[in-house]
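With one protein chain held back, the other chains of the complex are shown just where they sit.
As written, the chain order gives the labels A and B, with residue 1 at the start of each chain.
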Amino acid sequence: MNKSETRDKAILKTVKFEVLRYNPAGNESPHLENYSVPVTKGMTVLDGLNWIKEHLDSTLSWRSSCRMGICGSCGMFINGLPRLACNNQIVHLHSDRVVIKPLPNYDIIRDLVPDLEGLFEKHRSVKPHLIRKDTAEQDSPTGEFFQSEQELLNYIQFAYCIKCGLCMAACPTVATSEEYIGPQPLTAGWRYLSDTRDEGAEQRQDVLYSSHGVYRCHFAGACSQVCPKGVDPALAIQMAKRDAFMKGFGRGKKRSGSSVIPPIQDWTPRGDIPDAPAKTVPQKSE
Amino acid sequence: MRESRLWFWHILSAVVILVLLGVHMGTMHLGELLHRIGIGTGDPVDSSQVFERSRQAVYMVTYILLLGTGLFHGMYGLRSMFFELSLSKSLEKTIGGVLAVAGVGLFLYGSYVAVVVFQTSGV
Partner (left out) sequence: MQQRLKNRLGLWGWLGGGRYGLDRYAYSLHRLTGLGILAYFIMHIFVTGQRVGGPENWDSTMAAFGSPLFKVGEFLVVLAFAFHAINGIRLILVELGWLIGKPGVPSFPYSYSTLRHKPVFIIFMVFAAALMIIGGVDFYFVMK
């Protein structure tokens, strides 16, 4: 072990983790349980939970996978805000107390595991996929659907969503309404509604602009504040509202399925591109 | 797209209210202030002032317009809150209906007052 490694392993401080425990099979009511966790450099909240599971209490349950802010599994209510456990270092919380509860506005399955099924159901309801009238072309494409760079920039931010559900936990309307579609699904809906390649507006807007759709958003802004990927659901919802409002004046943007561009036929490769190296693994057909 | 239409009018009514209620609050609350610097006409809720305004057609029309837009804006806002409470579909429908009837009722009553006072104090 060299010098820098020992320094990284040094314990910076000991932090009190207060974790909500709930066991549906047990007799205990939900309660906060305390654990002392030694914090080393770069240690995330998720690392802290893993440390507890390893050293103190193997029954502690939560959901996590990639531990690098990609999969969106480890959403938790950490020190008063919905956050990803893997995305937040303990020292950056600037507190000797780390209070961890499951995400609000979802049913709790056990300990820190929320039931996200409702979110996924609503996500499905906005049909989050490209809808084209010519399904034959979509299934066996003869070319690509045209889209300019600016048209892509109009929605690409909303396509970065990882479905962690933090926005739904932060939203005040979701806090009281079971029917409200919610920031994540509405953003997904707008992402496809504003996609110039899409032709499914009629199917989608009945959900988006229903009495439990975009108009139940009042720009409290909490969803955008907590989003770990900078997706900005509040912006998407306001853009959806603006679009409908402008349609009221007959000035909504018309977006219909963009044309199919066939692949370029007559092209010659640049001469200075080297050949691919020989294959090292035999191919099936060979 | 019924909701879109309702919300469209919610926003437009807000703009109308901003203008009319701005004037309303200006004359009613800043009336005395304006009077002191020589533009206003005195205590705006004094009965002579009240009935002086009531018999002007401009006031009658703007009263009714402000009444209508204000009621729509308020009732839609209240309906919004009810629609965020996880109520059953039938209860939501009932509440929507009750609020609509209440709004129309208040509008008819307020308009009746404005018209009657306009006519009686006009002669």
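Going forward, a contact is a pair of C-beta atoms (placed from the backbone, for glycine too) under 8 Å apart; a residue touches a chain by one contact, two chains touch by 3 or more.
Because the structure is predicted, anything quoted here is derived from the model rather than measured.
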item	value
Option from A:K53, A:K127, A:K229 or A:K247 whose C-beta touches the chain left out	A:K229
Contact residue for the chain not shown (choose from A:I109, A:L130 or A:V260)	A:I109
Subunit A, residues in touch with the chain not shown (by the definition above)	22, 24-25, 30, 79-81, 102-109, 114-115, 153-158, 160, 170-176, 178, 218-222, 224-227, 229-232, 234-236, 238-239, 241-242, 245
Contacts of subunit B with the absent chain, listed as residue ranges	11, 14-15, 18, 21-22, 25, 29-30, 32-33, 36, 43, 45, 47-48, 50-51, 54, 67, 70-71, 74-75, 77-78, 81, 106, 109-110, 113, 116-117
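By our rule, only the chains that are shown with their structure count from here on.
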item	value
Centre-to-centre distance between subunit B and subunit A (centres being mean Cα positions), rounded to whole Å	44
Subunit B - residues contacting subunit A, complex	1-8, 11, 80, 83-86, 92
Contacting residues of subunit A [partner subunit B, same complex]	173, 176-180, 205-206, 209-213, 215-216, 241, 244-245, 247-248
